[in-house]
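One chain of protein is taken out of this complex; the other chains stay put.
As written, the chain order gives the labels A, B and C, with residue 1 at the start of each chain.
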Amino acid sequence: MNEPLHRRLGLTDDELESISSTIGRDPNPTELAMYAAMWSEHCSYKSSKVHLRNLPTDGPRVLVGPGQDAGAIDVGDGVAVVFKMESHSHPSAVEPYQGAATGVGGIVRDIISMGARPIALLDPLRFGPLTDERNRWLFDGVVAGIGGYGNCIGVPTVGGEVHFGAPHSANPTINVMCLGIAPADRLVTAAKAPPAGSLLVLFGASTGRDGIGGVSVLASRTLEDDAAESRPSVQIGDPFAGKLLIEASMEMVERGLLEGLQDLGGAGLTCAASETATRAGLGAEVDLDTVPLRQDDLEPFEILTSESQERMLAVVVPERMDDVIEVCTRWGLGAAVIGRLLDEGGTLDVRHRGAEVARVPARSLADGAPVYSRPMSVPLERDDLLADDPTFTTMTTPVGDALLRMLSAPNVASKRWVWEQYDSIVQGGTVLGPGGDAALVRIEGTLKALALATDGKGRYGALDPYLGAAHAVAESARNVACTGATPLAITNCLNFGNPERPEVMWQFAESIRGIADACRAIETPVTGGNVSFYNESGDSAIWPTAVIGMVGLIHDYRLAVRHAFGDGTLVYVMGETFPELGGSEFAESVLGVVAGRPPALDLERERSLHSLLVDSARRDLIRSAHDCGDGGLAIALAESAMAGSTGFAVSIPGDLPSHVALFAESASRAVVTVDPARASELEDLAADLRVPFARIGETGGPRMVFDQIADVTVDEATATYEDAIPKLMSGERVLREAG
Amino acid sequence: MTARAPRVGVVTFPGSLDDRDAVRAVRAMGGEAVPLWHGERDLGGADAVILPGGFSYGDYLRTGAIARFAPVMEELRAFADAGRPVVGICNGFQILCEASLLPGALIRNAGRRFVCRWVDVRVETSLSPLTAGLVAGEVLRVPVKHGEGQFVARGDELDRMEGDGLVVFRYCDPDGALGAEHNPNGSAAAIAGVRNEAGNVVGLMPHPEHAIDPDLGPTGGQPMFAALLQSALEPVASGIR
Amino acid sequence: MRYVARVEVSLKPGLLDPQGKAIEGSLPALGWSNVSDVRVGKYVRLVVDATDLEAATTQVGDMSRRLLSNPVIEDAVIREVVEDAVGNGRA
Partner (left out) sequence: MRYVARVEVSLKPGLLDPQGKAIEGSLPALGWSNVSDVRVGKYVRLVVDATDLEAATTQVGDMSRRLLSNPVIEDAVIREVVEDAVGNGRA
């Protein structure tokens, strides 16, 4: 190992040169460690920045766009909604419980640092198949970890998703989204410029040797054989401290004690101090001897880059200091003044044991990383995959059997096993929890509620990253619209392989293009997000996975629409079905292939469908709505039947082969039910909005009858659907006890 | 009889989570909620006290183990000894057991995992602050959410509890029938809630405070809170003994 | 004097131990079908400042009963109280 230090820290020779020319000398090892952390892919977005610029980020409701700890939108009544999604895949791959738990803690602190109280969590997850022991261990541990943290801090986990695909075996994809609310005039943002002389106050947990180099080692490299070396960078979460941190921070913000607030995440104190100074347009001095330590023998670089959890950095004018200490003491949290903002020079000046250990321009750490336009190329196997379209195979399995097989496929099967491990009702605002199309969380003191859904389309993304990402936006918006809410804005987490490979970079750029087009059409700006690269081992990367977190608004939650069938209604399919089985759940779980062309997406049609859903909810016109997603029309019908313990009888119009008509995943469709007396009103509205529709049957009885095609009892379907994942996870064949 | 709204104290420990929900429930049902702080030896003139759900002190050592030593608990013990109504919900139940104000203990769910779901509970006795005025056999729908809600007690202790009618709620089906599939955590004898000998202290794992608002779901918590507000204004429990 | 103490806390026999059961259930699949009676407990290690070994032991016993275990469901066993060799107590 006689590689030079900068390379061992993950910096290139060119990057070293750029640092030297910025500071006018060679950086010392401490400074090098600071730059390595801040210029890591995870913190600097150096490979993704050029593409992220193409996302639409403006809109009348946007209060805070990308670049802050979290984005924010205005939902009226003086309420700001703050939300953001992040990945914690790398730590979760080696220690699923703590990796996932600290992921929750981290995203929650992003929301707090905006001055908002966290009110909801969602957890989009991807694993390899559950037939594999290690995948079960990961799945079990990750879900327990998310619950372990979220349940303990009293923020309800109201939704999320779980999908399984072989490419996620070595590298599970663990994303967590958090949403909070704040009075719009009390957001803590860059708009507020703290004066020079303000104190930097570190409060919360003490700093230890855990998570050193987390961002540069774990999150910015692939998990190869050197995993053992990167292991100590996993951190242990302390949700109890996390809860106290929420309460103390909220109290300080509400009492107006703070000039600024920043969480300590990737790159720890280095990141918090340099960003705070940069935002203020000032310099800062930090005295490491004042940082409360868990072990007293920490090196300066360790104190500066430790990613110990449950810490926040507040900017406080000296006159407020006593109040801040009082709040921290009451909540049992340590607090220490570790430095101050300085007028001159814009440098970050770090001292340790009386000596200066680092002196660098704060802005060069926070914003100075190089921006790369990495080479891109279309993957070679792409044409073969698209050509091998399963839409045109002939079907031998009876449709009823295929339906049951799909209901038990882990991607489709009930995720109750997951979400029953989450407290989804704490805080008393959950109007709709997990299990439906989108969650609804009300805004206390109003009749408004926020609709939340996450979606990512792994198979589609693998076949066509542009379409995959655009579909994810469309589906998340559709899920929100199904409840009657208007989609407003998104956050996202972009999970990809190694950006230094041209195929991965191409997938990334295509995904951004897909998100941008869809978000423009649906008028849902992007307020923030997160990029997670290096999700690969050897040369096998995860499916390009753009996960979208959609936020919508309904003005009166009493009018919210659920997806469960009731008795005696008419069943409509809104939207049109095409022969589109490429990349479908049917192709994977019944035919065993992931190939073909994903369904087309007409964003105008998509918007019309949303208008129809939102309008009919506002008029209290429909009894249920459920989007057609994985598994198509048949699965949508079955899910609504199972949710309402009510069967149906339908006959499928058109001349598509029955399996195509039932399982095609054509976009922009929803199953809607209506009281017979109001059917014509619904048809008129659909005609007005130019949404194609078909009345296909009615609800009632204990059976799900597809005329001449299949006939399954709701009970049998429910048993199949509900038992699938518990059965795979049973026998208690779980490695290593979590928690 | 009286025009005064009953004052119900709700204690916040570090790590309490459902304290705000309990306060909201008290208010929604017409009571006056009095927020109380773990570090104070003062019950704020409350007529009844709720120890709410959550993870006091992270529940790190054992659920409720550290919270029971909080200063407010000394006051609470005296309050309970005086026959005033005390209700422990979830973590509050665990704290009351740790403090020996209620019999038994709560350990990890038999299924090992945290469970959040709606359950039905059957009222077993009307002799408790949460069931006064209710009829034994009545079934109420309320949610549970806990990782350590399996009620256990020594065999002879269980017999005594059954004999003395200390079981207040049992997990059941919507018709009141018992069965392992309705018991979310493997509790002994399907026990969801218990009371003390005097009948003024009651603890339960389900969350009645989350079953008040019809816009959010079933309302099995309403009769329980109505009973509590009623009991709060009644003279010191003595006849129950 | 500083003493290091180790206390083991386990669920009383007869109480279901879901963690132990889960571990036991997963063993055969990993090739161990010769393992039984798995029980999972807690283990607490601490450093106590006391005048002598006896005083330390008494205090640890007291702590075990009052705080570290709940006698209704658990048994606590003091495994060891020894004088702290330099720095041993440091976690």
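The definition used in the following text is that contacts are C-beta pairs under 8 Å (C-beta built on N, C-alpha and C of every residue); 3 or more make two chains touch, one makes a residue touch a chain.
Since the model is a prediction, treat every value here as computed from it, not as a measurement.
Here the missing chain is touched by one residue of A:A100, A:I153 or A:A205, and it is A:A205. Residues of chain C that touch the chain left out of the display are 8-10, 13, 17, 20, 23-24, 26-27, 30, 32, 34-50, 59, 63, 66-68, 79, 89-91. Chain B meets the missing chain through residues 57-58, 60-61, 66, 69. Across the interface with the omitted chain, chain A contributes residues 94-95, 98, 205, 208-210, 231-232, 234-241, 294-295, 308-309, 332, 735-737.
Keep this in mind: only the chains that are shown with their structure count from here on.
Centre-to-centre separation between chain A and chain C, using Cα means, comes to 40 Å. For the pair chain B and chain C, the distance between mean C-alpha positions equals 31 Å.
Computed centre separation for the pair chain A/chain B is 36 angstrom, with centres defined by C-alpha atoms. In chain B, no residue touches two or more other chains. Residue positions of chain A touching 2 or more other chains: none.
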